[in-house]
Every structure is written in C-alpha cells, then in structure tokens.
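Handing you this structure, nothing more for now.
A single protein chain has been omitted from the complex, and every remaining protein chain is retained in its original position.
Here the chain labels run A, B and C in written order, and each chain numbers its own residues starting at 1.
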C-alpha cells in the first residue's frame, strides 16, 4: 500500500540501489569477472521504479536485455543477480542465463530476453492465465524504444485489447536503440498514439519524475486489472553506451551531456529534500547503505564458484524425462571395441 | 489518363470481367480441372478496380491469396491466369504457382502470396528501389483485413513512413478472415487510425462505390509518388466462402444476404445508367463480352497441357547455376554396380 | 468399448476432448480453432463444449500466438497452440526455438514451458509451395523441444495425450493427407512407449525407417517387397526429438540393411540424421549403404502431377529396396 510519506523515500532508495548495482556491474566487467561483455546498464532509467512500485505481489513481468533495474524494483536479491551476471552457480539461473536471461519465478520475473521484443507476448499469455483463473494478477512487459518497431509488439497489443487482458506495456524510451536515435527508427514518434490505435490506454511520462511515473502507472495498472490494458512510456535518456564496450561515438557530446542532466536519481533526491520528506543525512545514509549492499553483492559474485561442467546437460528438459546424451558417451559407444565387435 | 466520360465505363467493364472470371474459376473447380481447392474468389471486392486504375504503367504490386481481381485490374490475360489456376504449363507460372502464387514481371505483379502478410514488405522494398533510382514508380500492397493483425504490416508501414517511400497499402476489408469476423480479430476497428499513427495518410472508402475508391486512391497514389506513403481500406463484403469448399456456416444468413446487397458491380452498373454514361444495351454488351471472354479463358485452361515432369527441377535456381540433383540419379549412382565396384 | 474404429482427425479431436475434460488448465489457441472448428475440422465443436475462454480464436498473428502460449504455459495454463500449416513455422521459429525451447535452460530450470504446438504438413492437396512442406527438420535441430509426428489413428490420440502431460514444449505435426484415414483407436493402449519408435511390420532382410504419411508408403512398399521374397522390418519413428535410437540400431544390426524415408526435401532432413546415426552405430553390421529416400530438393509445385513426382511413392521405395537387397535394378536405372 502506497503511503504518501514513506513511499517516495522507499522509491528513492530503490532507485539509488539500482544505480549502485549498475555501477558495480561495470566494475565486475572491468575486473574481468563478468560472463562476457553483453552488459546493458539501466543508468538513467531508474524512474521505472514508478512502475514496479505500482505492481503488487503476485504480479508478473518480463524485461528486455536492459532489465537489471526493473528486477531490483521488483525485489531481486542483488547478490544472486550479480552472481548470475558473473556466470556463477549461485546466480539466479545457475550461471546459464547471465545478464540478458535473468528470471525468478518466485518474484514473478518470467524472464529477461535477448531478443528485442521476444518477451512481450509472454505477458499477454500471462494475462490470459490470470483472466481464465480470475486471479486478479497483472502482467507487465518492460522493453525499449527499439522494440516499438518489432511487429510482435502490435500483435501483442491487439490481442491484449481484443481479449481485455490485465496487462501493461511499459516502454522505457531511452532515445536510442544501440546507435540509432529513435527519430531515425520511427516514422512517427508519438508512440502512445500507436497504442491507442490498437485499443490500449496510452500515456507518456517524464522519466526524471519517478512520482509522476508512479501516479500514471498506478492508474494504468488498476485499469489493466479491470480488463483495460494499458501502455506507459517513460521518457528517459540512456546515460552510457549500449553495452559495456560501446562509447557512443555516434552521439553528439552536447546532447549526451544534456541527457545526463535528466537524472532521475538526482532529481528524486532533490525533490525529497525540497518536500521535506528527508534531510541530507537520511539521503546520505540511504546512498551509503546502497553502496555497501552492492559492494557486498559484487564480492559475493566474484567469490562464488563456477557451475560444474556436467550441469550443462541439466535443465534442457525437465528432470525425470529423456536427457541429452553427452557427445563423449556417444563417441565412446561407437569407438570402443566392445560395441563394434 | 482518366477521362471523365469513358473511364467509369472502362472500370465497370473491368469489374464485370473480374466477376465473370471468378465465376469461371468456380466452374473450373466443379469440373475437377483446378489445381486443388485453394481458390479464393474476390467476388464482392471488385471496387478494388478503383485502386488498380489509379496506378500507371510501371507501377508494381503484390497481392494476397485473393488477388485474381487485382491482377485483372492491372491488365492480366485471363486465359493465362486460368491456365495457371489449373496448374498448366501455359499458365503465368508454368503451373508451379497456381491461384495463390500468380505473378507477372511484365505487368509489375511481384507475386500473389499464400502467407498472410507475406507480400507486404516486398512493396516497401520496391519503393526503396524506386526512390533510389528516382524512377517515379509506385508500389502497392493488396491484402485483407486478416493481415491487419500481422506484425510485419506495421514494420512495413513504419519503414515506408520513415523513409518516405512511394508506396500504398491497400486493405481489402471483406469483414472476414476465414471464419473470423473482423470484430473478433481486432481490438479496435478503425484501422486507418493505426496507419495514421505510423505516419501514413489513411482513408477508408465504401467498397460499393468504385468511383469513390478511385478518387481517394488517385490522391493517395499521387501522395505516395511524392514520398508520402498512404493507406486505403476498401470496405467490402466477402460474398462467398473463404475458399471453394467453405459454405460459411459460421455466418449469420441474414448478415450474408445483406452483405451481398452491397454489390459493387451491380451498384456501378446502376450508377452508370443513372448518370447517363451508358444505356442498358451498352452495359448488356459489356456483360456479354466479359462472359464470352471468360468462357474462352476457361476452355483454354481446361485444354492446356500439364507441365512436363522434368520441369519440376527447373526454376529452383537460375539457369546456368548449380541445379538440384534428381533423387533417382543419386540412388542410381549409389546402387549401380559400376560406382560401388 | 475402449477400442473402436475412427479417423485420424477424430482421434486427435478425441484426445483434445479427453484432455480438456481431465485438465481444466488446457486451453486451445489458434486461428479458426473455435467457431470454424479448425481449418481441417479437427477442433470442431470444442468451443461449444468448453467456451471461448478455453477455445480461443486468435487473430492472424502467428508469432504473437506462440508467444502468448509461452507466457500462458509459464504461468500455469497448458496451452495447445495451433499453427494452421507447418509452412508458417518460419514466422514462429523465434518464439519456438529461442523462447519456448530455451526458457527452462536459460533460467536455470526455474521456468518450464509446458505447451503443445499442433500443426500439420505435407503434400497431397495441390496447395503449392507455401502450404505443402515438411519442415520437421528445423525442429529436430532445437534442443529443449520435443517433436512427435503420428502416423496412425492410435498414435494421433496417444501422442497428443502424452504431449499434454509433458513438462516441456512439444511440437505435434500431423499430416493433412491422413485426416480421413481410418483405423482403430484404443484409448487405453498406446502403440508404444512415449519417446520410442514402434515396429509396424517385422522383417529380417531390410529395415525401413519412416514416419508420418511416409510410414504408409513404406508399409505398402514392404508388401511389394514381400511379394518378391524380401521381408522388411518397418519402423515408425514417431518421436523425433529427442530421438531414441536404440530400437533403430537393434533392427539394423539384425537386418544389415536400412532405408530411411521422409517426405521432406532430403538435404538436411530427419532422414539424414537417422542415416548418419546408423552409419556411426551399426557400421560393422551393415551389408549395404544406408539409403535415404526423400522429397526432391525443390519447392512443392502446384500442378498435381508434379506435386506427386516431388515426393517418394511406395513404388520408388520398393524399387530402391529391391535394388538394395536383391541387386535388381529398376527400369529407370542407367
């Protein structure tokens, strides 16, 4: 339940934790401990917490490849996340998925997806489940502006509207899909018009204002729960490169500098102080706690052990059903004198 | 060039020819001479002639599976069409494509398609060619209301708008996709809003009024030629079943009877008479000529010979390049004493 | 009473009926599965029985439909998504191979996708290049997916029932040419074990391996061969992914000769996989090369005569078999 006094502070804390987490992911990479370099930081997009906070227990979601922030917003354990990003056995997915494929059934995370748009229809399917079971749950898809040009999004929107499903489409518009600014990828930028044309309730919100996002999201989630699916677009800016190796040479430095001024964490912090909901000491403590928590997550991930080699054959199919046959077993069966005699 | 006096009559003639052609396709099937039963008649959709007449020589197009009428509108030879539908060597595609895959490079027909939505992006590609070559041509995609729920349509619309391509999207909304009425497949029915949201100029026109269709199409084709892609929807009714075997048991007979009153051919005929552009004798002559022409096309197709068996290996790859190896040749090479000695 | 004669189509319908009756979480979703009753009539009447919430007529949005099924499966339903023609699988391979098949793995075992994708393929109706294909090889090559292709009325029922009990995604490919085929359905007794081939005819001279409609061409060929004194062991592969090859190897080691028959374009087909496995595991037992017989490496032409010519017939299988076993060359041999 949203409490006018403490909730904004809680949201700030979550945003700060996301920011700190992402900074540690960068460090993990620099220390050579990440599984690969396909690490997409959500710095600048922390106002998504306005949406995650509008969801309740039992609601589910999918994310795109830049989904760390969303997951933390829904209650993720940063240590297990970081361990997954490091490809370790202790990670959320036993080191099989990594940054782009984190999931957690318990928290309703139906999966981050490395196919742009790939996870979007899954929430429509979840919505179908909730409708059929009359469970009152909502499912939310988080994706980027790039996914606005994937056809499957419109198929998903249409089905959601046609069947009045309890779902919300959340576009985190950070202005870029890799090196392509959104005006170079879309014929028309008023994306919420698209959503409306497909029968959704559409809205676009300033991504520096987590409370505004939260207000709109709360209404849309309620609408979705009542069978009117919605679309919310968070107008943000991608602070850094697309992935860890990208220095965004295709961006105008001036634009970039300006974009980074649109900082949802800094803005929220200032607003809390102005509104008298927290003083500098409170905020500094929150910041420090986040830093400590994420330092620990980083160390946990670095220390954690790699998955055993044989685990690669597990989880292809459910336990107790036919399992993949390791190549060496096959080769041995062919080549060992025994079977060829 | 449209001439106010003779053009409407010419359009009527084309519509009547389409109607007669489709009736003969039905006969071809009943005589057991069609290649299969996947025959989709465009009866009730003849006002599409308003669009085909707005195109000029050199313009290209693709159609869906219900494209006979469109092709006749663009000048097809009905005999070669009918022969193709019968799977004969003399057909447009040497008996390889059939009703759902008719094409004619000479007339700009880039292909009928049996994948709902499959041919739509091809006109965007054609538009890219015309833009790059500054050729002044336009390309038009014809498809049904069913394709409005295929994601590739929106990807295509977006690219067309983004790159200002000379293309037109023409939705022949006959209210049904197989047994599904359009209100059971779309969350919102004002499809031209979708097109507009993607940056196209959109319009919906009464499908019993070929002249109205022609007027709107002429403006949209001109706009497209100037770099503003368009969308036109023809509001029609599918008179008969989805394909030849379908008796539409899922349709309300009353609705069907009413729908068939919305007859574009009958309406056009009456309007011509009322406007004094033709008298009953003229119109009867046109009707009779169409009947005679299509009778001849039917007989031509029935008489035509089947393609030679060996032709199945041709046209997989271009002549002069590596060709598929017939199975018997391979088996013979393996099994004949010679090569195993 | 539990065994009766019916058609392949009705057997599938019965399986859906029985499964939906037993498990309220099963839903059907696909184009025309409801009011229309399915493009080939398989789901006729189900919407009247189970309502529009469980029998869902979907828009023409194949990628979306499969994606919706994935999400529904992840959250507790057991969807049967229908793809009207396997030819459209090119639209959904991402949702099938990257999403449905890999979720359990990527997510470290947390999230399974217990869904079934029903579809049908094959030639026989002059439906041309985009409505006549046999594309099972694409799905054979996807770890995490299961793939079954029933050839008999009884299997049409039981493989689907079993698919609906699996914790992982199963693709069921029916054959459009088999829907009207009659046979005995025994709802209590499957033709064989889930995941295993079945020997449909016992023989000692050559093993013929096939599945789906080609099983029947193979059985017809076996009759012809029997007339010439050649007894063929005819094996129905049924469950293609994962592929259990034990029974295959046993048979070939007995007969010393093998032919693998598929309706699909031969290159890169299921037949190639089977032949390669036999070549590895039965090398010392083989008297002759493992012969593959498949569709020509061409798109399917619409013209009926060409269409028939593009795929294997009982006659061709028998000719090749005689040549293989008795060194009797057919008329078309060089």
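Following the convention adopted for this analysis, a contact is a pair of C-beta atoms (placed from the backbone, for glycine too) under 8 Å apart; a residue touches a chain by one contact, two chains touch by 3 or more.
Predicted model, so just to flag it, every value in this text is computed and none were measured.
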Original post:
Which shown chains does the hidden chain touch?
Top reply: A, B, C
**OP:** Could you tell which one of A:18, A:100, A:126 or A:200 touches the chain left off the display?
**Re:** A:100
**OP:** Touching the absent chain in the whole complex: find that residue among B:38, B:53 or B:152.
**Re:** B:152
Subject >> Hidden partner chain, touching residue among C:98, C:196 or C:313 >> reply: C:98
Original post:
For chain A, which residues reach the chain that was dropped from this view?
Top reply: 35-38, 87-88, 95-98, 100-101, 113-118, 146-147, 149-151, 177-180, 184-186, 250, 306-307, 309, 311-313, 316, 324-328, 331-332, 334-337
Subject >> chain B residues touching the omitted chain (full complex) >> reply: 60, 62, 91-97, 101, 103-105, 110-111, 113, 115, 118-133, 139, 151-152, 155-156, 158-159, 162-163, 314-319, 321-322, 324, 330, 333-334, 339-341
Original post:
For chain C, which residues touch the unseen chain?
Top reply: 63, 87-98, 101-102, 105-106, 128-130, 135, 137-138, 140-144, 241-243, 264-265, 267-273, 275-281, 283, 286, 288-292, 297-299, 301
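In this section, only the chains that are shown with their structure count from here on.
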Original post:
Which chain has its C-alpha centroid at the greatest distance from the C-alpha centroid of chain A?
Top reply: B
Original post:
Between chain A and chain B, what is the separation of their C-alpha centroids in Å?
Top reply: 44
Subject >> Centroid distance [mean C-alpha coordinates] between chain C and chain A, Å >> reply: 38
Original post:
Between chain B and chain C, what's the gap in Å when you average each chain's C-alpha atoms?
Top reply: 34
Original post:
Residues of chain B touching 2+ other chains?
Top reply: 149-151, 184-186
Original post:
Among the residues of chain C, which ones contact at least 2 other chains?
Top reply: 58-59, 61, 63-64
